[in-house]
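Once you've had a glance at the structure underneath, I'll fire off some questions.
What you see is the complex with one protein chain gone and the rest in place.
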Amino acid sequence: MVLKMSCSELEVFLHEAFPQVARDFRVEAVAPNEITIRLQVEDRHLRPGGTISGPSMFALADVSVYLAILSMIGPKALAVTTNCSIDFMRKPAAGIDMLARAKLLKLGRVLAVGEVLMYSEGIADPVARASLTYSLPPDRSAGEAGASN
Amino acid sequence: MVLKMSCSELEVFLHEAFPQVARDFRVEAVAPNEITIRLQVEDRHLRPGGTISGPSMFALADVSVYLAILSMIGPKALAVTTNCSIDFMRKPAAGIDMLARAKLLKLGRVLAVGEVLMYSEGIADPVARASLTYSLPPDRSAGEAGASN
Amino acid sequence: MVLKMSCSELEVFLHEAFPQVARDFRVEAVAPNEITIRLQVEDRHLRPGGTISGPSMFALADVSVYLAILSMIGPKALAVTTNCSIDFMRKPAAGIDMLARAKLLKLGRVLAVGEVLMYSEGIADPVARASLTYSLPPDRSAGEAGASN
Partner (left out) sequence: MVLKMSCSELEVFLHEAFPQVARDFRVEAVAPNEITIRLQVEDRHLRPGGTISGPSMFALADVSVYLAILSMIGPKALAVTTNCSIDFMRKPAAGIDMLARAKLLKLGRVLAVGEVLMYSEGIADPVARASLTYSLPPDRSAGEAGASN
């Protein structure tokens, strides 16, 4: 249970691997099996009325668990999202950054499972929750990447 | 089971209500409780390697069931997505539009449920599936809109 | 955020309302928006090899969030499960009781959402997780019960 990547290493990886979306996110904190990610809200994440779009929250949940996995196994692996269940529970506060707190519940040989709570910064009740499953490539220790299934 | 909105009426509504995303989608066909939506793939939907991003597929699923609901109840209502479960099963073909075929399974007084299969155009095996639940505002017959829960 | 039902009141309610399943469960602890439920494992919950069946874990998750809701709103309401997403992550230990720790994330006017982690007693890694949505009847303050949608 030793972290293989720090906050800044995760951010550098995100910028190299996913340049289109990396500017949306900041890695606020990382610990074994836990991570906090910030969605830096911009106009492109908003719907009329200032609420944050569903796809933006999906992206936040997905990036959060993905980076939690990488923090544990290192940047060599290619994890593929296979399932996401997301509940939208409250309207996000207009124009405020969102924070996702993700936990890894399982990091197995072929599957990883994590869960996420998402908040408008400074507000106690969660806006959304999500659980996600990732398929891990079979030879991840060897650093090979590929579609695993 | 009479349609209250045609393909073109749904597209006009989408452009007025969600101008940021309306250009991404075309309503290909609509029938009672069924709809086909095209995601017109652009660079902004892609990940490295040309694959379509998870958030873009989530948005496609969400728009598809949302418009299927509106086609049945008219443009006055405000339906709010409360849950989405999505399975990513295959890698989308690079640079090819995606088609979503959605069915309404329930259109109740307070909840609607739909399911969606998503395909790379011209390829038989589905790329992803999703099921979504929407909360419907209590006074939708009166045309009022509001956060329903 | 005051509890309307204690552990023993919840157990009495369960025995009266669901006599077929009440003997399977014990209410271990209850606090505002949190509950711990024990599944008292018997032969009927098992699969070959001594593992606990999926339907038994589904029932445990469902009862846990249901009782968490009742602890907050009282025994008058009829909450109906509308969605459950459940992840089975590890094999349960053979012949050992399971404990479910559930949290209510939202208790709205028409919908409630909770999440559950399930453990084999005495083992740190969770066996399964679930999130559930309930539809609440419109007149619950009046004590009326009925299919709400």
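Here the chain labels run A, B and C in written order, and each chain numbers its own residues starting at 1.
In the analysis below, a contact is a pair of C-beta atoms (placed from the backbone, for glycine too) under 8 Å apart; a residue touches a chain by one contact, two chains touch by 3 or more.
Everything numeric in this text was worked out from a predicted model, so none of it was measured.
Student: Can you say which of C:C84, C:L107 or C:I123 touches the chain missing from this structure?
Tutor: Answering carefully, the residue with contact to the hidden chain is C:C84.
Student: If the hidden chain were put back, which residues of chain A would touch it?
Tutor: Residues of chain A in touch with the missing chain: 82-83, 85, 108-111, 133, 135, 148-149.
Student: Touching the missing chain, which residues of chain B?
Tutor: Answer for chain B: residues 85, 87, 89-90, 105-106, 108, 113, 115, 117, 125-126, 129, 131, 133 touch the chain left out.
Student: Quickly run down the residues of chain C that touch the omitted chain.
Tutor: On the side of chain C, residues 17-18, 20-21, 44, 46-48, 53-56, 58-59, 62, 80-89, 91, 147 touch the unshown chain.
The criterion applied here is as follows: only the chains that are shown with their structure count from here on.
Student: With chain centres taken as the means of their Cα atoms, state the distance from chain B to chain C in Å.
Tutor: 32
Student: Roughly how far is chain A from chain C, centre to centre by C-alpha average, rounded to an integer in Å?
Tutor: Measuring from centre to centre gives 28 Å for this pair.
Student: If a residue has to touch 2 or more other chains to count, which residues of chain C qualify?
Tutor: Answer for chain C, listing residues that touch two or more other chains: 85, 108, 133.
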